[in-house]
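A single protein chain has been omitted; all remaining protein chains appear in their positions.
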Amino acid sequence: MTHASVTEGKTRSESSSNMRQCADVCIECFRVCNETIQFCLKQGGEHASSKHITLLLDCAEICNTSAAFLTRNSDQHAVTCQGCAEICRECAEDCRRMSDTEMRKCADICERCAKSCEDMSSH
Amino acid sequence: MTHASVTEGKTRSESSSNMRQCADVCIECFRVCNETIQFCLKQGGEHASSKHITLLLDCAEICNTSAAFLTRNSDQHAVTCQGCAEICRECAEDCRRMSDTEMRKCADICERCAKSCEDMSSH
Amino acid sequence: MTHASVTEGKTRSESSSNMRQCADVCIECFRVCNETIQFCLKQGGEHASSKHITLLLDCAEICNTSAAFLTRNSDQHAVTCQGCAEICRECAEDCRRMSDTEMRKCADICERCAKSCEDMSSH
Partner (left out) sequence: MTHASVTEGKTRSESSSNMRQCADVCIECFRVCNETIQFCLKQGGEHASSKHITLLLDCAEICNTSAAFLTRNSDQHAVTCQGCAEICRECAEDCRRMSDTEMRKCADICERCAKSCEDMSSH
């Protein structure tokens, strides 16, 4: 591997390792969103508003879709990663407005997933 | 085609048509459960209990999975149809306990889907 | 309903009816892609190339995700519809290159789904 190939672009194995890491973050975000939905439904009130629960469902589902594209090494993964990043940002913002530990934990993983998916979709 | 083959088992084309019809019912049940989740979250109270919403989410998801197996003509469709039938029965019962038009509509399609999936899984 | 509201934007019920129609097209595209995957795997050769099968899997999955967002009336449906439109276009083009009736049928529904999702995502 020459210096040029390092600076100009990712090698195939680096790219594959990045896709693997991004899939891991998507799966972790999928898991935490599903757990958070349970927490919110039990809390009731603002936490269980249809707007908030629907956004958590959306976030869990697009993370799952994004992980599937990444694990099958799809050429279209940039499309789903971009959509995943957008929805994770919205979900993080919505969770951040509430002050519980659980919502902060969910906001954190959504932001981490948004960042990882943005990196993947811009390569 | 002999008389025996008609009475002893479905022909391939009959079976394929049955799978198509069952997939249609699963997809309709998936759609109605998703719509009902929105209705219930807006209603609040008992409708938005974590137990009820989780059962509706379960039902939507297993219907979706069952439809996917049926549309790809999978040899394993009896397994997912059986699981789908069980969960649809539970969901129908839970919806039936409430007296709104919306919940009755959801109970009706869940029962129809349970019946169709039971037929598919016993063939 | 005033003239202004008709020309400036969709009313709520028109929008809901459009979302329903778009979900129907997504579900039909999901079904046809799944059926086409079976056809292609049996054909072998170019039809069963990993690139082509993966694109059909991608298309089936994003159509399914898009339909789920639409049926739960999600505020984020424009994001998934946009991704769905992009992947449907790619899949249609890939199917169009082959000359069988089955591939043309798949290309047709993919194009119809791309058009419907583009309309939804631009509103």
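Brief remarks follow.
We just call them A, B and C in the order they show up, numbering each chain from 1.
Basically, contacts are C-beta pairs under 8 Å (C-beta built on N, C-alpha and C of every residue); 3 or more make two chains touch, one makes a residue touch a chain.
Quick caveat: nothing in here was measured; it's all calculated off a predicted structure.
Seen in the complete assembly, the chain not on display touches A, B, C.
Considering the whole complex, the residue from B:V25, B:A68 or B:A114 that touches the absent chain is B:A68.
Residues of chain B that touch the chain left out of view are 51, 54-55, 57-58, 61-62, 65, 68-69, 72-76, 79-80, 82-83, 86-87, 90. Panel shows chain A; residues 23, 27, 30-31, 34-35, 37-38, 64, 68, 71-73 of it touch the chain omitted from the view. Looking at chain C, the residues touching the absent chain are 38, 41-42, 44, 48-50, 53-54, 57.
Here is the rule we go by: only the chains that are shown with their structure count from here on.
Copies chain A and chain C of the same sequence differ in orientation by 180 degrees, per CA superposition (steps of 5). The chain closest to the protein's centre is C, with centres computed as averages of CA atoms.
Taking the mean of the C-alpha atoms as each chain's centre, chain A and chain B sit 30 Å apart. Counting partners per residue, chain B has 38 as the residues that reach two or more other chains.
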